[in-house]
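Excluded from the complex is one protein chain; the other protein chains are retained at their positions.
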Amino acid sequence: MASNFFGQLFRFTTFGESHGPGIGVVIDGCPAGIALTLEDIQTELDKRRPGKNRFTSPRKETDVAEILSGVFEGLTTGAPLTLFIRNVDADSSSYEPLKTLYRPGHANYTYLAKYGHFDYRGGGRSSGRETASRVAAGAVAKKWLAQMGISCTAYISEIGGIAMEEVSEWSQDLREKTVASPIFCPCAQTEEKILAAITQVQEERDSFGGIVTCVAHAPAGLGDPVYGKLEALLASAMLSIPASKGFEIGQGFQAARMRGSEHNDPFDLDAEGRAVPATNQAGGTLGGISTGCPIVFRVAFKPTSSIKRPQATVSLQGERTTFQLQEKSRHDPCLAIRAVPAVEAMAALVLADAVLMQRVVKA
Amino acid sequence: MASNFFGQLFRFTTFGESHGPGIGVVIDGCPAGIALTLEDIQTELDKRRPGKNRFTSPRKETDVAEILSGVFEGLTTGAPLTLFIRNVDADSSSYEPLKTLYRPGHANYTYLAKYGHFDYRGGGRSSGRETASRVAAGAVAKKWLAQMGISCTAYISEIGGIAMEEVSEWSQDLREKTVASPIFCPCAQTEEKILAAITQVQEERDSFGGIVTCVAHAPAGLGDPVYGKLEALLASAMLSIPASKGFEIGQGFQAARMRGSEHNDPFDLDAEGRAVPATNQAGGTLGGISTGCPIVFRVAFKPTSSIKRPQATVSLQGERTTFQLQEKSRHDPCLAIRAVPAVEAMAALVLADAVLMQRVVKA
Amino acid sequence: MASNFFGQLFRFTTFGESHGPGIGVVIDGCPAGIALTLEDIQTELDKRRPGKNRFTSPRKETDVAEILSGVFEGLTTGAPLTLFIRNVDADSSSYEPLKTLYRPGHANYTYLAKYGHFDYRGGGRSSGRETASRVAAGAVAKKWLAQMGISCTAYISEIGGIAMEEVSEWSQDLREKTVASPIFCPCAQTEEKILAAITQVQEERDSFGGIVTCVAHAPAGLGDPVYGKLEALLASAMLSIPASKGFEIGQGFQAARMRGSEHNDPFDLDAEGRAVPATNQAGGTLGGISTGCPIVFRVAFKPTSSIKRPQATVSLQGERTTFQLQEKSRHDPCLAIRAVPAVEAMAALVLADAVLMQRVVKA
Partner (left out) sequence: MASNFFGQLFRFTTFGESHGPGIGVVIDGCPAGIALTLEDIQTELDKRRPGKNRFTSPRKETDVAEILSGVFEGLTTGAPLTLFIRNVDADSSSYEPLKTLYRPGHANYTYLAKYGHFDYRGGGRSSGRETASRVAAGAVAKKWLAQMGISCTAYISEIGGIAMEEVSEWSQDLREKTVASPIFCPCAQTEEKILAAITQVQEERDSFGGIVTCVAHAPAGLGDPVYGKLEALLASAMLSIPASKGFEIGQGFQAARMRGSEHNDPFDLDAEGRAVPATNQAGGTLGGISTGCPIVFRVAFKPTSSIKRPQATVSLQGERTTFQLQEKSRHDPCLAIRAVPAVEAMAALVLADAVLMQRVVKA
């Protein structure tokens, strides 16, 4: 099924496997006239680079993007914009022993049910590596959104049960701290505690889950009733990221425990005398359309499935057995860290699409 | 923007306003040959009927569906199937005083930002009434899914902080208890406590949020990589329901606090010697594709915005003022209750689409 | 499959059968703020009304449209706009004898192959009556396009081998003559000859094919590379009209017999000093995008299949037999005449979509 594309107008299709020639993305519908350089793409890709530090997988991908189409003389042309990242460190030999086993927490079980076969080399399309294509596409969206004063920033708000206080208004200072942090956490104390916990969990040959929070600043009016609600698009985008298990906006699940008199955001006048929500419990949307307040949402990620402990499983031949990763195998202790740039990219891609959609609603 | 449709193959478009001639739905892509009667539709519509009891809004809509097209001699024909529900109790006079105010927690603020106007009569397309169209469409999907042994059941698992223990395997007994409960809650003790709390919150002129859990039984192989992951489609479907603020599958946000060794579902052999997950922390999917285990997800709903307390707001003319609902106005004390049939319907519609998609993946 | 919709942004879905409760259309994506009355719709519907004169089928449908949603206080709201036309003269008893026969030139043969059943009452979704839904939707598009100075006019240019000289620039005078003509032919001499020929062919219990030409005035820049070329969208729209067998733009098939030196339109300066094509052999597009010259295209329609002569056929039981329409049955002597408003409506719908699309191409 045609299920590898996202977006209606700013529509992108990703392709490629973690152990084939490479991965990439075609953006069909990117507006003409955006100034774009390879460096814009590379800066974003470098954020998610594995091997950046010991808290993400040491796999040494260089992740160098090539622009295959859609840019001429430094500007997007309106034609499909294609970005390609060749695989350079794709040693699939370590996957050989996994050919004949169902891996707990992995998709080879379901791919086999669906397609009658599976690509045992590193997960194929279900690999986290696919998110590099999203980050590359997101870099284009972010470049354009920045021209309009629209931004989105994702950060780690919780790992291993260690949570920082939520940030609802975002500043340049926080953004810089986030990018500088090896785990994308803008709060120094939380970062320190989390790093210690990760060291511990690695020693215990185990892994952590985590929560990524994202704050976007965008004007009122984005998002479409009924099935194109901004939160519906964001939820779909976030649950498409590997290992994500939940999405909430504003007070989210906490809202279910509140009363109307607590949760309702009263309206007030701002300094210019315009009506604005006085608080932002809603998280930036009402009826699926942005209010102009910060759009704040959270995404839950399960712990990394690949751990260096023996796990009960079954072989393809139907025999009970034990599965254990090789010592030399390389895996993130917490996938949520590497998911941060993907969350940010998908948010940007949703917003770029919503901006285009907003252009067509009035006669 | 074309944002009132959902689904790729089993694609439906809803239309209509709460205070216009009526509301309805066109299903374009409904397979030919499904036995379908008006009663199949009506049974589902009756579940969400307002005025069913004092715990939902006393607005007396009869919600009688008419089949406008797509059924001939008791069978679907493959042509667009159109269902229409005429509005019969649409007194919009009580909305007149609201014409000139931003209502806290309502979409008139954002609709005005988006379209330059808003339909002050009961919310227009952002009204909860739109979900009757989904329930009608869902009835068709459920009829077809039942033939294939696929089912989905939603229930209230928490209101006002009062939660029942989660149900992961579903039985006919539980299903009957749910339908019989005035608040769709299969646990008698929880129901009793919630009913008492609702009586209390109504006296306090306030409202509750709540959580709806849904359990679906479907075969392995449904859902598509990458952007058509089953959880991405479900998340999008659920966040499109008015007042929803969060979605989680399996352990959801709790998974973010677990370790890999706890969260991974080991594989085992079932009675027939087939490999199956031994536990279901994942909630029924791996890599976005169903495992054959029950699909378990939860949806958070905010408290009803319409409360009979004075709330600070601003007029369209830009003056600070206070908004208070009229005594005679009719509103649900907890929207989550009325959302139960909508959650169930949307789950069925997502699954019907996924079943059709699964037919085309192999050569 | 979901194949009853057309358009990407100005997207409409038609529904209904010729012998069910009625037919209709939902426009999802109609911009907000278009002034629209029921009369705007009715005026267009009246053009295609059967029984308008003896040159079209005498079936006495009143074709009265009802607006079910999407208009509030005389303006479109941006919500789905639904139009419904109840069937009032749907006597299906005369179709009973056809239940067991394959009808030459009709779709019951292929519907049976596709769906395993067919609606013997008047053609179901393959009926020409479906085009009333398009005409209703087209009326909305035309109302909006007129505000922008965009128009399209279709007329009969040939029937029974009798052709009028092509019109490439369109005038108010020609438009009025076309609407006034019982066969939508603006040339009085051609009309007279065609009317005589039709009288003759009816006496001979036979039918004619014909050609509809359409001229649209629209600005440069509409249409999208590569698969959204304006002529590709128009061709798709026209070949979806029942009984159409061909589409050509500009010189069309004649262009295949020309040389480059004849066919190329040189550029020149207009009175304001702007570069414009000096001639319009291309028919208003280059590379799939409008040039600003009139968009001129032609659509071929086959002769009406339903004729009052005996025709060899086969029964569903697999026996050779003869099929002959009843004397009292009502059919158009030439379907092309009734197709004129459908061609015009579909052209308007394609252009409305292209206008919305054009809004999103630049950064």
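Per-chain numbering from 1; labels A, B and C assigned in written order.
Everything below uses one rule, namely that contacts are C-beta pairs under 8 Å (C-beta built on N, C-alpha and C of every residue); 3 or more make two chains touch, one makes a residue touch a chain.
All values derive from a computational prediction rather than experimental measurement.
In the entire assembly, the chain absent from the figure touches the shown chains A, B, C. Summary of contacts with the chain left out: across B:34, B:150 or B:275, the touching residue is B:34. Of the candidate positions A:103, A:125, A:142 or A:302, contact with the hidden chain is made by A:125.
In the complete complex, the residue from C:28, C:44, C:191 or C:248 that touches the missing chain is C:248. In the full complex, chain B touches the omitted chain through residues 8-9, 29, 31-34, 76, 78-79, 144, 147, 225, 356, 359-363.
Residue positions on chain C in contact with the hidden chain: 1-6, 8, 14, 102, 104-107, 109-111, 113-116, 125-126, 130, 158, 160-161, 201, 206-211, 220-221, 223-229, 231-240, 242, 244-253, 255-269, 273-275, 277-278, 282-283, 285-292, 298, 300-307, 309, 311-314, 316, 318, 320, 336, 357-358, 360-362, in rising order. Although one chain is not shown, part of chain A still touches it, namely residues 1-5, 7-11, 13-17, 20-24, 26, 28-29, 32-33, 66-70, 72, 75, 77-82, 84, 114-117, 119, 124-125.
The rule is simple: only the chains that are shown with their structure count from here on.
A straight line joining the Cα centres of chain A and chain C is 46 Å long. Residues of chain B in contact with at least two other chains: 1-5, 8, 14, 114-116, 125.
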